[in-house]
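Input: a single structure, listed below in structure tokens.
The complex appears here minus one protein chain, its other protein chains still in place.
To keep things simple, chains are lettered A and B as they appear, and every chain counts its residues starting from 1.
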Amino acid sequence: MTTYLLRRMAFLVISLLLASTVLFLLLRLLPGDPANSLLSVGASPEQIAAARHQIGSDRPLPEQFVTWLGQMATFDLGTSFISTLPVGPEIASRLVVTVPLTLLAFLLAVVVAVPVGFVAAHRSNRWYGPLLNGVSQLGIAVPVFWVGMLLIAAFALYFHILPAGGFPQDDWTNPGDALTSLVLPVVTIALVMSASLIRYVRSATVDVLDSDYLRTFRALGSSFTMAMWRHGLRNAAVPVVSILGIELATTFLGAVVVESVFALPGLGSMLAKAIAQHDYPIVQGVLFVSTFGVLVIGFIADLVQRLIDPRLRGTLSRSAR
Amino acid sequence: MNRKTTSLFGAAIALALALTACGGTGDGAGTKSTSPASSSNTDATIGIGSLYEPQNLDNTAGGGQGVTEAFNGNVYEGLFRLTDDGKVENLLAKDYKVGSDGLTYTFTLRDGVKFHSGDPLTSADVKYSIEKVTADGSQSARKSSFAVIKKIETPDDHTVTVTLSSKSISFVYNLSYIWIINDQAKNLATTEDGTGPYKLGTWKRGASLTLDRFPGYWGTAATNKQVVFHYYTDATALNNALLTNAVDVVTSEQSPDALAQFANNANYKVNNGHSTTKLLLAFNDRKAPFDKPLVRKAVTSAIDNKKLLNSIWGEYGTLIGSMVPPTDPWYEDLTKVNPYDLNLAKKQLADAGYPSGFSFTLDTPNYDPHPTAATFIKSELAKVGITVKINVITADEWYTKVYKNRDFAATMQEHVNDRDVVWYGDPEFYWGYDNPQVTAWVKQAEESDTAEAQTELLKKVNQQIAADAASDWLYLYPQIVVASSKLSGYPLNGLNSQFYAYGIKKA
Partner (left out) sequence: MSQTNIPGPIKATDPDSTVPAARRRGSATLLIGCVLAGAVVAVAIVSLFWVPFAPEDTSGGRLAPPGPPHLLGTDKLGRDLLTQLMIGARVALTAGIGSVALGGILGVAGGLLAGFATRWLDDTISALLDILIAFPTLLLAMLVVAAREASLSSAILAIGLAMSAIVARLTRVLVKRVLAQDYITASRTSGTSWPRVVAEHVLPNIWPTLLVNLALQLGLAVLAEASLSYLGLGAPPPNASWGRMLQEAQATVLTAPLGAIAPGVLLVVLVVGVNLVADGLRDVADPTRRRTR
């Protein structure tokens, strides 16, 4: 396990390095000099040159790249072109919104999807099995921003029981207010996300229900609950855990749209604005932190999966094998 | 994107004159606005909804339109104040004298003024603040209006003497844009040290900015304890915030869509103020076919501006027929100069040598209302045989292609400032209108001794550019402030993006 852990961590570091290189190159392909955004009408050529120098866009690419790698290695994310403020603390202040939003939505989706998926599989011959299936079929086809729009229209504008968007200016000082403002966004994400999770849980359950060992156990006299509890759950959990890893990552980054719908000051809305303004340091920083998060989630999902599935021991992750 | 370009022009310089009414005394609460409520709570917190978050808090380092809105008059004060209805009053300057040559200005500073840090206001702070705007690294777009300053002297702590290299009737008006900052202040991108009725509380990037009443203010204290600017990235979220009472007032409505919900609701008041934002169809006056005034006039006459305005703003907004909005002293109604008349347009086209029309590319910024207006223009011009190719570009491309490189036939843009007709006196400006007579009038106007002389000259400028159809001034935006009916004392016009909050009362 230790060797595996070390190799898996080495893979993580290499992935990060590659990811930051890809990021750097992608961003430098963007046209338009960010210096433009700094200046107003009437700027002289000298002012433009000064702005370019200030943000470093007049230096050769390799030099910029070395600076960038050095910064990433020390987690120094640089200074925003537009606001001239350091990027790191700014991202940290946005995580206060994005991380709870992601985790709450994720938890809610899991809490809904696991029992529903199980029932949909176990009771596929009853009337509500296909119904649940149909609902989840609808759920994966619904655009997340539309769900958000309709929820705002209903609960904020029509019934006036929840805020339409925004986040308390004092963050979590008053947890009640903060939670209230997250209710609709969390429900929006969880609704859409649980739809696809239900399908995974259902198919994993079906696999287990069909499995020979479960039949054997039942033939040997175990009750269904007993057999399911002792063997089925663990086997069904293996594929679900790895999917959970991906879904968590997707939620984390999918927050871009939802944060825009609900005017939440999170990482996603920050990124959308920075892209429009060609504020490279912010775009780089947010994408770097997000990629880091996604890779770490994958790493953890792999570890958990190995812990519960002995068959996988001795292999590295599939892709690095 | 919209906000970005708006701030581009929001920051643009309006060369302009100061009104003669210079002797008034600013008493610290001078914003003219709605009538005060009979009973109000001086400990109230006012929530202000806005689309313009500051980039940073330094207006000489690219802070943008947002920082002007939040800080002008609220946190920082100038020597003079531009009131909401466009008058210039004394503020930190108690008094000033102009030398007989018209070149030497002597300002006497108000006594007992303290910065938020506790430092007293001195002439050194004023010198520092002006030089911060004119410095080499300054990104202030107002920089060039102060190119006339030859030297600044501080004979004593309460006196500042500024010598100009040529006469400038707009000098005092322009000074109202300069924040007086403590010369000892540090980290101005994230903190402040001004003399205004509020000091900065917290700034939560991407969400809100809080201003707290400053107990040591020299003038009349603010009528509320705290104001919070809540920032939204789109107009719908902003309206929803007002509808759900997350904010009390919206600084400027950018779309008419939600107004019906407020107009028919006793809990809200929809105020129709005076705007200075004009939507232009700007021709490249240097290049054929738009180098011929007759062609420009034909295009102007072929577009039904009234119908365009109605389809974008419904019943709101005004037609102007020139670059000058009704709030500028040199306004006159010129909508009849190039009337909507298809037959006239066809005749003018024939006279100009294009009897069967022509085709041109319209560079259109990619955010509303430009694409819609461009589509409308395309269908209108097709009726007189002109083919329009709509080329949708980003604000960034607009800046590079149109503004910097002048590589365009015609474009659309919003111009937000008051008194900006003077740009037609600059042949180097992006639209390239070059009429030596107009250039001379604009220059003389700036150097005139009286406001009357200046007004007279700028009226001539206005008539001439309309006669030449230098651009097609499609319409003047409405300026709509929507507020909870519990609120009073808020500014209505938001002139040049300012939003004075110190007089707002909440019942």
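Going forward, contacts are C-beta pairs under 8 Å (C-beta built on N, C-alpha and C of every residue); 3 or more make two chains touch, one makes a residue touch a chain.
Just so it is clear, the model here is predicted, and its values are computed rather than measured.
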Partners of the unshown chain among those that are drawn: A, B
Contacting the left-out chain in the complete assembly, out of B:A235, B:V250 or B:L487: B:A235
Residue among A:L5, A:A92, A:L138 or A:I161 touching the omitted chain: A:L138
On subunit B, residues whose C-beta touches the chain left out of the figure: 1, 235-236, 239, 255-258, 260-261, 311-312, 314, 366-368, 371-372, 374-376, 378-379, 392-394, 397
Those residues of subunit A which, in the complete complex, touch the missing chain: 11, 14-15, 18-19, 22, 26-27, 29-31, 121, 124, 137-138, 140-146, 149-150, 152-153, 157-158, 196, 199-200, 202-204, 206-207, 209-210, 238-239, 242-243, 245-246, 249-250, 253-254, 256-257, 260, 271-272, 275-276, 278, 283, 287, 290-291, 294-295, 298, 301-302, 305, 312, 317-320
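Methods note: only the chains that are shown with their structure count from here on.
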Separation of mean Cα positions, subunit B and subunit A [Å, integer]: 41
Subunit A residues within the subunit B interface of the complex: 32, 36-43, 46-47, 50-51, 82-85, 90, 93-94, 152, 156-157, 160, 163-167, 169-171, 260, 262-263, 265-266, 269-270, 272-273, 276-278
Residues of subunit B defined as touching subunit A within the complex: 1, 4, 7-9, 11-13, 55-56, 58, 61-62, 136-137, 139, 141, 143-144, 189-190, 202, 204-208, 210, 228, 230, 232-234, 237, 240-241, 243-244, 246, 394, 396-397, 399-400, 403
